[in-house]
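So that we are looking at the same thing, I have put the structure below in structure tokens.
Complex shown without one protein chain; remaining protein chains in place.
Should a chain be cited, it is by its letter among A, B and C, assigned in written order, with residues numbered from 1 in that chain.
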Amino acid sequence: MIDFGYGISPSSAINLDKFDRTMFEELAREEPDVLKCMACGSCAASCPTAGHSDMNLRKVILLLGRGREDEALRMVSHCMLCGKCLIVCPRGINTRHLILSVTKIYQKK
Amino acid sequence: MELTNQQRNVVIIGGGPAGIEASKALDALGYTVFLIERENRLGGHLGRWDRLFPYGTPADDVLGQMTASMGRVKWFTSTEVTQLNKLERGYNVILSNGLSVLADALLLTTGFTLFNASKKEEYGYGIYDKVITNADLEDWFSGIPVPAVGNPRRIGFVHCVGSRDEKVGNRYCSKVCCATAVKQACEIKQQFPDAVVYCFYMDLRMFGRGYEDMYLEAQKKYGVIFVRGRVSEVSEDKDGHLFVKAEDTLSGKPLRVTLDLLVLMAGMSHNRAVDPIARTLALSTMEDGFLKPKDSLTAAQASYCTGVFYAGACTGPKTLPETMAEARAAATNIHEYLQEQ
Amino acid sequence: MKDRFISGYNDFVLPFVIGMSFILIYLAIGIIRVIAQLPAQDRKKFFLSLINPKLWIINLKDIICDVLLHTRIWKRKPLLGYMHSSIAFGWFMLIVLGHIETWMFVPDRLSTFYYPVFFRFFVMETDHTIGGSFFFFLMDFFLLIVLSGVFLAMFKRIRSRIFGMRRTTNNQLPDRIAMYCLWAIFPVRLLAESFTAGIAGGSFLTRPMYWLFSNFLTNTYHILPTWWAYSTLLGTFFVLLPFTRYMHIPTEAFLIVLRNAGIKVSHPRKGYSIAQIYSCSNCGMCIDACPMMGQKKNLRYATVYFNRLLRRRNWARCEESADKCLMCGKCVAVCPVGVDSCNIKRSLRGLKAAPAPADYGYFSTYSLSESAATSPSSAEPAAGQEKILYYAGCMTQLTPVISKAVGTVLDRAGVNWEFMDRDGGICCGRPLILAGRDERAREMIRSNTELIRQSGATVLLLSCPICYKVFRENYDLKGIRIVHYTEYFDELVRLGRITLRNSGEKLVYHDPCELGRGCKVYKEPRRVLGAVGELVEAEKHHDESICCGGSLGSLTLSYEDRKDITMHSLDNLLYASPERIVTACPLCLKTFSPYSPKKVSDFAEVIVQNMN
Partner (left out) sequence: MNYEGKKRIWSEFQKEIPDDRYFYARSCIRQNFNPGAEQAFLDIVRNRFGKDFYEDPLHTTCGGIAYHSDTTPEETSMTIIARQFSLMNQAGYRNFVVSCVTSFGLHTEILQTWEEHPEIEAKIHELLWKACKREFTKPDFLMHSSDMMYHYRFLISEQARYPLINVHTGEPLKVVEHIGCHYSKIFPSKSVGGAEYPRVLAGLVEALGGSVVDYPERRHCCGFGFRQYLVKANRGYSLTNTYKKFESMEPFHPDLIITNCPGCNYFLDRWQYVIAETSGKTYGDTPGYGIPVLSSEEVSALVMGYDPWDLGLQMHQVAVEPLLDKMGVQYDKSRKYKGVGGKDLGIPASPANIRIF
């Protein structure tokens, strides 16, 4: 193989065809409320880590539903479990337990 | 000489929900009402729909209830207006069935036409076999065979097809498509529970009572996946599946998915059939072709032309309840107008 | 008084001997196991406590009060207290007196441990002595006491409400058999002693019974069968004991010794926790106490059932129950035994927690908020002047009314203070600890400690009880006073640094769980509020106050279920028709506000409104 000094870069696109939904469905069985998120961003806005880390619960939920588990788990690792997101969620999602379930279910990987 | 109400004629052009509702209201006030419908049955677009959002009421039931008693309304289907003359007082309306009516007032309830989805070439309606419209899907729900539907495992709904799109000349929101898409997404999940259903939306405009609940149900009960991003292009792959591109704007990443069925939520376009009438009577229209009411707040049913009134989607996209309310309002306006004559 | 039989033995004692031997061996093994399972540090503490005479006195006092007299239940529900102490103390006295009698009259029989129990069978009365009658009287008296307790216990099964209990524990089969045994033991003993009273003598209870029976029965025929029955019941009861709620009888004393040694829960099913859960008497006091019990479906999450499931190692259901718990601590507060179930549940959460990787590297990007770092007051305070660092915490960010009011009070009082997390900060760590993730919380504690030390403050002021508890218990901030704003404002008032006017408004104070039961702060907020209005009490208050429902303690409770708890808690607060509810916790404030028919205010807000 020749090194030209550049090469084919991996796609940044979300390819839903390659997304195995089993894990996400398991999460949805355990936390049906994960489906209720309407991406308002209240959780991310009030998060005490905002501005200090890339933790964004809205994105965590979204990315898990798009097959980007690694990114989501990296975000979750910054969570302090303080529960502010739980208080501000307009759809009443139990965000704290959702985060715990995410770590539990995706840990099996 | 004082004329009785019965001696006064009102001609209503367009036998959809607005026309039907207004004709009954005016009939109840004693006027002689002529209801003209181009198609071979009353009901307009409502007649083609299977169930209605947000509660899934069968459209046939609604229409049946509306047309159950038409009173003394003289209604003609498969009939068009061939000639329209403004008289000193009122209008002379000549119909394709040969009838000529001297109308004291004219009500336009000409509604809308469904946006021609093939104009959005990148979605391939009419080219790719598995791309259908919301109306096609309603046909399928009503039991009319639509071969494209097949037995899909992955289904996509594209919101805002022909709406909020300056390129096709429709800058406005068609109002009903979001709710229709969510309704249809739930309905198709009822038919194919194992299918994965995506809704590609720009904004979800769930403004009406019960709409938000419908949205919540679509998410939680039916697991419909909402992707905020407009589908940019559709292609067919080797096996005839649809390869769809959109941006997942909430994650800021391009998104690719292969689907077995794509439903385009065609919006409302103005009804071109009303153009000759508008020209004859010199009625004002807006840049998108819809008729322009005298004042959108205080005289929404009035035109700039004496004795000509509007109701329903001829002045812009409306939901069914809005259309019905406008029809009843127009009947009242016409009544006031005729009493002053 | 002398031996009736040379052998001093009869076959009927066998069931008792077998049962007693079994339970003694079982207990010995159990105690050894518990001690073995203790972490090395705790084990050391335990052994050290055994040679500490001061602790001996405390242990003795606690055992007498809690195990025998049930003073805690007495305080809460006298009738129920009488029921428990009559059986426990009465029975204990019967055993003690039996031994005293044996020691006095047939001292050489003391070596057989069944003899004192069946004393009346083995002796015959040779002459009446004052001493003998006295003991006979005492024996009959305590038997009567026990019998009265048993009678109440039977009655309680049918009509628990009379005892102030809306719900009682539902018993399992072994429990029920043991319960019937317990119910039968003392009436049968009465019968046995009555039939034997002609030979062995008796007192005001047994003698009349003997005469009564002799009118229509040949008492001698019934002596042996009734003693057999008595012994069999005792034996059965002892054998069943480890599998029933009555295991608390022997375990509780051990628990007291362990607790007084300063041991804390470290594993949900090992060591100290075993002593805890076996000490649970299944009395069911925790059922009514639990704020979740407003909904019938939540009954199964009551602590008593949790303890029972944990004894059986039903991990799945235990976990569910532990995750549901609000950690309000009320079940611990009302528990007659003082089972520390919150910490057992917490440690279970920790045990079952997924080993998720945590990355708190970003903590280094936090600093003291701009104002705290640069304001002129951040200069070294003058000698003797305290420098206050106010940490609002995450939740207070959602209730700015609190931090604003706290600031106003401090400014008015002329206090030298800084706002540690005006621009947001690191969580205190308590929410993670509540979720059983103590290890992860340690990073927060370390980073916050560093920030606080950096500030040079002498006092750390907190408005959030959740933070307050963790700062008090888990932080090492020697030299820095940690104080809740209710306490601090009380101090300011008493020092005259702020003066208040009484508006006459009728106020009710809600004790936040973490502040009241958690940190025992009750009187300070009340004292201050009493000065600004007419303070009334809720129906349940202090230790028995009801959680607002917003607690971060529960992991799984849905917001719909939380709402039920909130409504229940509000009903309780509105008992004396107050005009306003005052609380001292941002979470309570946020939880109550949307649903309360009466205005809900924060403590500091009320102070600001009534400050001169």
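Methods note: a contact is a pair of C-beta atoms (placed from the backbone, for glycine too) under 8 Å apart; a residue touches a chain by one contact, two chains touch by 3 or more.
Please read these numbers as outputs of a predicted model, since none were measured by experiment.
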Neighbouring shown chains of the undisplayed chain, as defined at the top: A, B
Touching the absent chain when the full complex is considered, from B:Asp237, B:Glu287 or B:Glu336: B:Asp237
Contacts of chain B with the absent chain, listed as residue ranges: 118, 121-122, 124, 126-129, 233, 235-238, 240, 243
For chain A, the residues touching the chain missing from this view: 1-9, 11
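The rule is short, and it goes like this: only the chains that are shown with their structure count from here on.
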Arrangement of touching chains [line / ring / star / complete / other]: line
Per-chain Cα centre nearest the global Cα centre, belonging to chain: A
Where chain A and chain B are represented by their mean Cα positions, the distance between them in whole Å: 39
Footprint of chain A on chain B - complex, ascending: 196, 198, 204, 215-216, 219-220, 223, 225, 228, 248, 250-251, 253-258
Contacting residues of chain A [partner chain C, same complex]: 46, 48-53, 74, 76-78, 80-84, 86-88, 92, 94, 96-97, 100, 103-104, 107
Sites on chain A touched by chain B in the complex: 12-17, 21, 28, 32-33, 35-39, 58-59, 62-63, 65-66, 68, 91
